[in-house]
Structure formats: C-alpha cells, structure tokens
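In this view, the complex is presented without one of its protein chains, the others remaining in place.
Chains: A, B and C, in written order; residue numbering restarts at 1 for each.
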Amino acid sequence: MSQQTSRDRLVSLRRDLHRHPEPAWREFYTTSRIVDELESIGVDELYVGPEVLAQEERMSVPDDDELETWYEQAREAGAREDVLERLDGGNTGAIAVLDRGEGPTVALRVDIDGLLREESTDEDHVPAAEGFRSEHAGAMHACGHDSHITMGIGVLEAIKDSDFEGTFKVLFQPGEEMVAGGKPMAKSGHLDDVDYLLAVHIGLDHPTGEVVAGVDGFLAVDHFLAEFTGQPAHAGGQPNAGENAIQAMATAIQNLYAIPRHEDGPTRINAGQVGGGTATNIIPEQAFIDGEVRGETTELKDYMKERAERVLENAATMHGCSVELSAEGEAPSAESDEGLVEIVHDVSLNTSGVENPIRRDTLGGSEDATYLMQEVQGNGGLAAYVGVGTDHPGGHHTATFDVDEDSLQIGVDLLSTSITEIAQQRP
Amino acid sequence: MSQQTSRDRLVSLRRDLHRHPEPAWREFYTTSRIVDELESIGVDELYVGPEVLAQEERMSVPDDDELETWYEQAREAGAREDVLERLDGGNTGAIAVLDRGEGPTVALRVDIDGLLREESTDEDHVPAAEGFRSEHAGAMHACGHDSHITMGIGVLEAIKDSDFEGTFKVLFQPGEEMVAGGKPMAKSGHLDDVDYLLAVHIGLDHPTGEVVAGVDGFLAVDHFLAEFTGQPAHAGGQPNAGENAIQAMATAIQNLYAIPRHEDGPTRINAGQVGGGTATNIIPEQAFIDGEVRGETTELKDYMKERAERVLENAATMHGCSVELSAEGEAPSAESDEGLVEIVHDVSLNTSGVENPIRRDTLGGSEDATYLMQEVQGNGGLAAYVGVGTDHPGGHHTATFDVDEDSLQIGVDLLSTSITEIAQQRP
Amino acid sequence: MSQQTSRDRLVSLRRDLHRHPEPAWREFYTTSRIVDELESIGVDELYVGPEVLAQEERMSVPDDDELETWYEQAREAGAREDVLERLDGGNTGAIAVLDRGEGPTVALRVDIDGLLREESTDEDHVPAAEGFRSEHAGAMHACGHDSHITMGIGVLEAIKDSDFEGTFKVLFQPGEEMVAGGKPMAKSGHLDDVDYLLAVHIGLDHPTGEVVAGVDGFLAVDHFLAEFTGQPAHAGGQPNAGENAIQAMATAIQNLYAIPRHEDGPTRINAGQVGGGTATNIIPEQAFIDGEVRGETTELKDYMKERAERVLENAATMHGCSVELSAEGEAPSAESDEGLVEIVHDVSLNTSGVENPIRRDTLGGSEDATYLMQEVQGNGGLAAYVGVGTDHPGGHHTATFDVDEDSLQIGVDLLSTSITEIAQQRP
Partner (left out) sequence: MSQQTSRDRLVSLRRDLHRHPEPAWREFYTTSRIVDELESIGVDELYVGPEVLAQEERMSVPDDDELETWYEQAREAGAREDVLERLDGGNTGAIAVLDRGEGPTVALRVDIDGLLREESTDEDHVPAAEGFRSEHAGAMHACGHDSHITMGIGVLEAIKDSDFEGTFKVLFQPGEEMVAGGKPMAKSGHLDDVDYLLAVHIGLDHPTGEVVAGVDGFLAVDHFLAEFTGQPAHAGGQPNAGENAIQAMATAIQNLYAIPRHEDGPTRINAGQVGGGTATNIIPEQAFIDGEVRGETTELKDYMKERAERVLENAATMHGCSVELSAEGEAPSAESDEGLVEIVHDVSLNTSGVENPIRRDTLGGSEDATYLMQEVQGNGGLAAYVGVGTDHPGGHHTATFDVDEDSLQIGVDLLSTSITEIAQQRP
C-alpha cells in the first residue's frame, strides 16, 4: 500500500471515530467499528466485550437507562447488531491477536473512550470546519483516543505485513478517562503471556515531530464516591430534628483538602463533583462527593486514601450521618523499563518524521495503562509508555483539542518498527 | 344549591386540581381551570397572568425550556388555549372581583401552586386508591393548595349568593411554595383599595373540626441562590492553577450555619441544596448554594441575610472566586389583626362542623401571604390568616399528604360568613 | 444604729471588699473578712469552707501553686490565719445561721467572688478616684459581688434586730462567675431544711431606685474544657507524621458554632478561650477549647451539650487525635415562685428609695443561684431571685463597672423586710 493511501486510510478511520465519541463502558459504535477493521484486516483471534474484561473488577458502570441511550445512538450511527449483542451490559473493548510462529508475545495497548464534554463549533476548530465534529451531543474525543485506535489498527496492519516473529496482540481498552477499564483488562488473563507491552499516547504537549521513548511520572490515583445519608427536617420548624448531610459534606471537603502534604513526594486530592439536598427549606438528607486522591507512588496514594476515609467517616458521624464509600476507578503508578525505552529510542532516531527524539519525560497525571504495565512487569515482562507528539491547538480535555493527522503515520511507523525490533532483540 | 350538591362540586373541583399539580410560575392548567370556574359563576372583573403581577418583582422564574414543558403538559391536560396565551412567560394566577355596591373592599387570598415531589402510590393513600393521584410525574399537591383554590371558588359563589355589600376580591396567587409569588401580587396595585384581607390555609396539624381565627408566628424568610465561579485546572497536573469553587462553597456552608444566634428571637439558616464541579480530575470551576435565612421578625431575617452575604462573599474571595447572589423568594413576618381575628373567631363559634374553635395559634414556618397582609396593613387596612383544620394522614410536603374533604365546606362557610360580617362590622 | 451610721458601715465594708477581689475558690481574704463581720454581729451557727461545700461537686478548682499565690496575697492583705487554715484546698465561702425560735427557715444567698480582669485606672472611675481600686493585680469586683456580701451582712444585722421568728441563714457562696460554686453549696445539706430562699443581684442594667421582685429567664449553662492530644512532627520535614491537634480544634470550633438552632427556644454556644501548639515549625500536639453551651431550659442546654460532644469527639478522631472532656461549671435554668415574688413586690412598693418597683423581668444570662433555687424548690420550698437596681457607669464585667452605694441600703431594707414578711405569711 502506498504511503499516501495508508495516510488517507488512517485519517479516514480517525475522522469517523472522531464523529462518534463514546464515554466509558459505552464505546458501542467504537467497538463495532474496531471489529469491522479487524475483520477486514484479518486476525487470528478476536475477543470482544466480556471476553476481554474481568467482570468483578469493573468500576463505574452506568445504569441500564444510560447504557440503553448509548446503545440506541450507536445503532443509529450504524453499529453492527451482531457486535452490539456481544457487548451486553456495557462490556466494551476488544483484543486482536496475530500468531506469527515462534517468538515472544508483544502487546500494544490503546485506549478507546471519549469524554463527556461538548466539542467546539468554532470555525478555527478543524473538526468543525471540515465536517467531522462530534455527532454525539455532549461527548467529544478531546484526548486523542480516536488517534490511538487508529494507530492500533495501523500497527496491526503493518505488523501483519512485516517479518515479525512471535505473537502480537493489540489491546483496545475501554474506560481510561475514568481509570475504570485498565484493571478489568489487566486481570482478564490476556496479559498473562505477554512478554513486552507498549502503551501509546498522542500529544501531551509535545509537537509533531517529537516522540518520547519512555514516559514516566504517572501519579497513582483512586476515584471514590462518598454518599452521605442523614435525616431530613423542616428547616424553619424543626432544624434540630435534622441530621444535615450537607454539613457533613462541607466539613469533609474542608478537611480533605487539608490532609497534610507528605515528605516522600507529591500527593493530590480533589472533591471534583459534589451535591446534595432537595429544597431550600428542608434540612438536607443526602449529599455526595465524587473525588480522587493521587500520589507519586501507590504508597503515597494509599496514604491519601486512608486519611480521606478517616475524614469522610468522621465528618459523617459528627453530623449524625452515615457515609457509604465506593471505589469508582483506580490506577497505580508505574515506570517504563529501560530495556524497552532503549529500543524505542533507537528506532525513533531513524523514524521518518521524527525531528526531536526524547528518551524520557514525565507526565504528572494518571493513566490506567499502569495496571497493564504492572501486570506484565509482575510476570517478569517489560513495559514502556510511548509518547507521540502532535501539534494540538487546544489542551487535552478542552473543547478545541485536535491532532495533527501527520502524526498518525509517525506513530504507526515508530511503534511497528519498535515492536519488530523488540521481538528480535528480546531485551 | 343543596348542601350535598355543593359538597360534591367542591370535591370534584379539588380532585381535578389534585390530578394536575403545577409548581411556581407553571400553574397553566390550574389558572385555566380557575378561569373556567370564574366564568361559569360570573364575576364583574377578571384579571389573569401579567395583569395580576408586578413584573419587576417576580423571582425564580424558570427558563423557557422548563416553561414550555409545562405549557405542553397543560395543553395535553385540556387547558384552554385562549387562557394559555394570556399566561405568556410563566405569568400565572388570577384575580376575580365582585362589585356589590357601597361598602368596604374585602379580599380573600388563596395560593394555587403544587410541589415538585412524587406522590405516593400506596393503596392507603386515598388519591391513589380513588384514582385522582397526580398525573404530572414528579409533581404533587402536597400542601393542600388544591383545597385552597376550591375554597376560593366556593367562597366566591357563596358571597355572590349572599347579601354582602361592598367589593369582594379573590386573589389566586401563584408561587407560594418558593415564596416567589406573594410580592409580585402584593405590588400589582390590586391590593391598593383592599380594606380587609383574609388568607387561608388548610391543615397545619389541626384536625377536621378545629379552626384558628388568627395564625401568627410567621418567620420572615429570604431564599437566595449563590453561584460561585472560579477557575478550572487539572487536579493532577496543576492543582495550584485552579480557583476552587467547591472549596469556596464548603467554606461558606460551614460558616453560614455558624452565624451567631440573636438575642432578639429565633433565626434560621439552611443551605438546602448545593452542588458543583464537573469531574473528579478537574478543580471545580462552578458551585452553588440554594439556601434560605429566616427570622422571627423581618429585622432578624435581615440580620441573618447580611451575615450570610458577608460569609458568601468572603468565602468566594478567599478562594479566588466570585459569587453572584440572587434573590429567589422572600416573605416578611406578619401578625393577624385583632379586629378581624375577633370576628372570625365569633363566626367560628357558630359554624357548622367546627368543634374546636381556636382564637390564635403560631406557625413557625414561612408564607408569602405576609406580603399581601403587610400591603393591606400598610395602607391602613386589617388582615388575618385563618387556619382550617383537616385530618391529614401524612405531614405537609410528604408523599402521603391528603385532606379530609369534609373540611372544604367548613372552610367555605367560615370564610364566607366571616367576610360578610367583616363588611358589615367594619372593625 | 442611725441610718447614716448604717450607710457608712455598708460603704466601708463594700470598699474594703472591693479592694480585695478574689476569683473562684480563692476568696481567702473575703471569707476571712466575712467571718470577722459575722463574729462581730454574733450568730448562732457559723460554717466555713469545707463545711459548706459538697466536696465531690466542686469544679474548676485551681492547682496548688495558684491557690498558694492567693493564700499568700490574702495573708499579706491581713486575712486571719485561723480562718485561712479552715479554707484548706481552696474551700471558701461561709454560712451564718440565726435561730429565732419557732417558724420557717428562710435563707438569703449572696455570691462573693471577683473576676480576673484589670480594673480601670481612669480618674472618672470612682474606685480609682477615691482610693479603693482593686489592690490585687489582674482581679476586680466587676460584677458587684462586693455589694452582695455587704447586703448579706446588712440583712443579717437587720434581721437580728427585727421581730423575725424562725431560722434565718445567709449563704455566702463562692465561685459564681465560673458557675462552679452553686452546685457544691446546693448539695452541702445546708439547704435541706430551707423553706424559702431569696437570692439577690445588683445592677443588671436597672438604675438606682428600680427593683425587680422576680428575675427569671436564666439560661441553663455548662462550661466544658476539651483537651485535644495528637502527635507532634516537624512541619517541614515530616508533616505527614503528625496528628494535628490544632486542625482538630479548628474543625471542632467551626462545627460547634454550626450546631442547629432548636425549635423549642434559645440556645447558645461559645468557644470562649482556645489555644494550642508549641512552635511554628512543629505540627501541634496539643490544643484546647474552653467553652460553654446554654439553653433556655436544661433540656435545651443538654441538647447543645450532646451535639457539642459529638462534634468534639469526631473532630478529634478525624485528625487522629484524642480529646478529653471535663466539666468546668454548670447551672440549670430556674423560675422565681409567684408566692415569694408577690411578697417582695408588695414590700418594694413601700420601701424607701424604691421609685420603680418591677414585678418580673428576664435576665438572658446564667447564674448558679439556680442550683440553690432548684434544691429548695425540689424539697417543696419556694425561691425567688431579686434584682436591686443601681446606677452603674460601665457594664457588668467591664473595667469601669461600679455601683451607686446608695443602693446598698435599699437592698438591705427590701430584703430584710421581705424576709420578715415571708416568715409571717408563709406563702
């Protein structure tokens, strides 16, 4: 296939995905389209939905009404009915396997979900100007996962055409934005035989032409939902008869942010979304905090979590309320292994379009690829997280985020060549 | 008309209204039905919607989408198109006038709105068992205003048949539950010539057979909406770059409840409904508090309001946020005048069905009839707030609230006779 | 004794006491001087120190060093060594008994302690100008208890000279300002046979010539000390290793003031004195709150106390601290009995110097005379709290508080005549 034709196919696929962003556990059209592509390329094994997820590890699964809305939308967008059937209960994502004889098992992980935010309609925003803006109201591929899927497909195609020896897997992981999908895929069994794992992310404030062989500095993260329950009462007539869930919540918020900093490294806390109460004249019976804690290491994250739980429970008791805590998502910290970083970096020195090859850089955010990396590293394998720069006009997660589509081919070339090298060198 | 027939009509009207509860500024079916009744009885003057409301005093008017939803629902329920046209922009309510020659102007105020809460489907709940449960999902006449409207119609009819001399007005006031409709009607000009005003409420924990000639002890109240605006930032990457609207909100909540008690009498504060933020990993840019302050007197309420504003503004500034405060509803305190209380009490001693006539009692809640009472009293007139007991299985504002329909006729008799007496005695 | 001579003696005694103010459990000079006076007048029984106090009920007793300082100061001021010996361990106060044959037992309670505050040196302040300003640095009779003692002595003398029949007791109670002395005296046994009790207070914003036969509206009160203990750590090096007692304290303060108001009546809360920590660079290990709760009734006070304890305990646990709570003082609410109020009011109508006799008034503060009143009322007796107006330039508890010495004689006349009347009328 000519270079130009290849670029056109990548761009076309990415734009179709961009038009159909779907958030965690609702990637129905997305998975259907992935399956289409995989069947068209031809793979040796293809796993879908519940086959790629450890059920007991799934977090933050939406309720049936919400799922139904997105099923319907996917159907209307043209998703295949046979695939949708396999995604029952919000089980999304897929794993493709190429068996290419003797050799190590190498895997590439790409994430596939979009975000719940409205995409810009500004005429300077290319997707709006060129007609591939999101067609799903209130949702957007604002973090480039459409490009990740596209690269995953592109790399699979390239490996198929290459002299790669061994087993190659592409892991299309759902629910990264809520750090909810990494753990169930990591624990699905599909990672058990993986010797080498690469994960990839586009952008991250690196322009087109820059690539990073090993991204580090992931903060471990826990998402939690704290639900307070008190006792309602009429605020005018019997204020004393209530047990005020909003007072409990406010006391908790104040003290969550005040958890002491830690000598061992950066920590984070956020009460990102909160609410409660029913009417101005009723002492509030219900309130919630949807929040997160982070740490440079999993230990630091756990320190924050323990302190947060202490705050939440005592804030509730202080106001005669109970609090129920549930885990909504989590990801450990992780490091890129030098063995892989070296190979990817060496490859990047000779990859067309790469003008600024960077060996290592740090992220400062969280990402549940770390679960898959830990799983492989725990089994004695190696893992690395690769960054592929792209000119992006708006920041990640903003309404004007977009990618330079030239970087798609760079990513495909860098990753496919690296994967072939890894299989040969077995670092 | 025979007593039985009259009772049947009252019950039938009340049940129809009960099936169509509508909250503040959305009383479209309700107003249409009132107009129907008034036209059928025949009145000398009839004012509707914008004609009965001082526009600049309207608070908490819903947005157009919300209004449209309720227009549509009213239309489907059979509201008259000609009336709906007159209610444009959520202008609901009506005033009926009977001109009966020389004599004082006496007015009766009834409120007409329902509440946003789901009605019980329990088979012990009479409206559910007898088929007149709310047909509007999520809304309910849980405070008896359906009975108030019915009594207003019944009294008008009775006065028309009586030897009353003077002018009689029935004020069908919207938006009491949000204390949002009292002020605009009070300032509409329709109260300017009123010499005597009665307001009525059913229930209030008094059983059927008890009536209260003068209810007092209304707490003055202000509903406020405080909207905080900060600066979003990524909670993992740049926590310092945010200005956290939820921290501002939590600081405010803690300090609102801690406003000092006042030597002069009871005060109240409630942050009844709050919320904010968009995602666990974003430093929250927006938050709000929907709250209220109360005081035994308007001065005490104003003390609370001033302190609350000081808290809200400084909580915002402390966290680099701004806060916008808007008045959502308000009502002063008020007292029932002895001149009227005496007449109503005397009448109650001889009203059929009244077993326990009470001269005065206190409420301990708030009610924006006080605006109309103050308006009349300010012009040199007299006002009283009359309680008509009813056996109510659930408390006011609960899902199982209901009235004993026998009390409707008691209310009509008590009020119409009192009004005739007032016009004669001119206290 | 001539009226003038009597006035001179009262003034002279009051000024000597004013020069020697002593706070709770440190009234050593004061008790010595009282004993002097009583012995000079001649009484039938005289009880001192531990003889007038139920030991197990004593609260807020200072430590030995503090007591020793005040013993020494009293000694230097001329206190009698034989009396001081009887006051061991900070047991102050006295009870004098006159046995006058058959008749009821009537008691008068006066409190004797001063306050820890510096007296004004302003030349407009009469004690400063006329040379009887406090000689005890940092202490002052800023609430008129010097006048109370003086009236107690004056009334005893007057009763001795009168035709009173029965038993008369004067209760010189220590530690009222800390509401710490009322309960131990009430439980000492000396109240068991009391049929009628009067307590007296000067001033209370009533000018000279006004008297109040029955003061009511005492708020029940509890003083508490909450001591938080956490874990220190270096604030720069190991902030996470600390358990921050000041954070616990601050969380508690915020939530104490935010305890909901109560439908049944006024409540109060104050974190009046707080502190904690050792150095800016150490995570604080210790902190304390010296506070109080009040209520219009003892039930309301108990409501506040329970909520306060819940706040304090959970604030401690939230921050990994423990908290120790101790009772520092308490007083119930109480009412003046109509039987006594009527007699005192009747007497006041004919008392020389009384220009404005008031039957009843309310206080709005707290006072542990209520313990003695409750004790008597519990035994079937009657009690009343009498106010004797006086022009006082500064407010109670301020540096410029002073009394109009003309009111001393008014108080003596009103009380002694009332007591004689009470014994005769036996209401």
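What we mean here is this: contacts are C-beta pairs under 8 Å (C-beta built on N, C-alpha and C of every residue); 3 or more make two chains touch, one makes a residue touch a chain.
Quick caveat: nothing in here was measured; it's all calculated off a predicted structure.
Between the chain not shown and the residues C:Glu119, C:Glu243 or C:Glu292, the one that touches is C:Glu292.
Among the residues C:Ile41, C:Ala54, C:Leu84 or C:Val274, only C:Val274 touches the chain that is left out of the figure.
Of C:Gln247, C:Thr351 or C:Thr420, it is C:Gln247 that touches the chain left out of the display. Summary of contacts with the chain left out: across B:Ser188, B:Gln247, B:Asn281 or B:Ser416, the touching residue is B:Gln247.
Touching the omitted chain from chain A are residues 254-255, 257-258, 260-261, 263, 266-268, 364. Taking the complete complex into account, residues 237-242, 244, 247, 251, 254-255, 258, 260-264, 283, 303, 310-311, 314-315, 317-320 of chain B touch the chain not shown.
Where chain C meets the missing chain, the touching residues are 117, 219, 221, 223, 234-237, 239, 244, 246-247, 249-251, 253-254, 257, 268, 270-284, 287, 290-292, 294, 328-329, 364-366, 397.
In the analysis below, only the chains that are shown with their structure count from here on.
Over half of the residue numbers at the chain A-chain C interface are used by both copies of the sequence. Nearest to the common centre of all protein CA atoms is the CA centroid of chain B. Among the residues of chain A, those touching two or more other chains are numbered 237, 239, 244, 247, 251, 254, 283.
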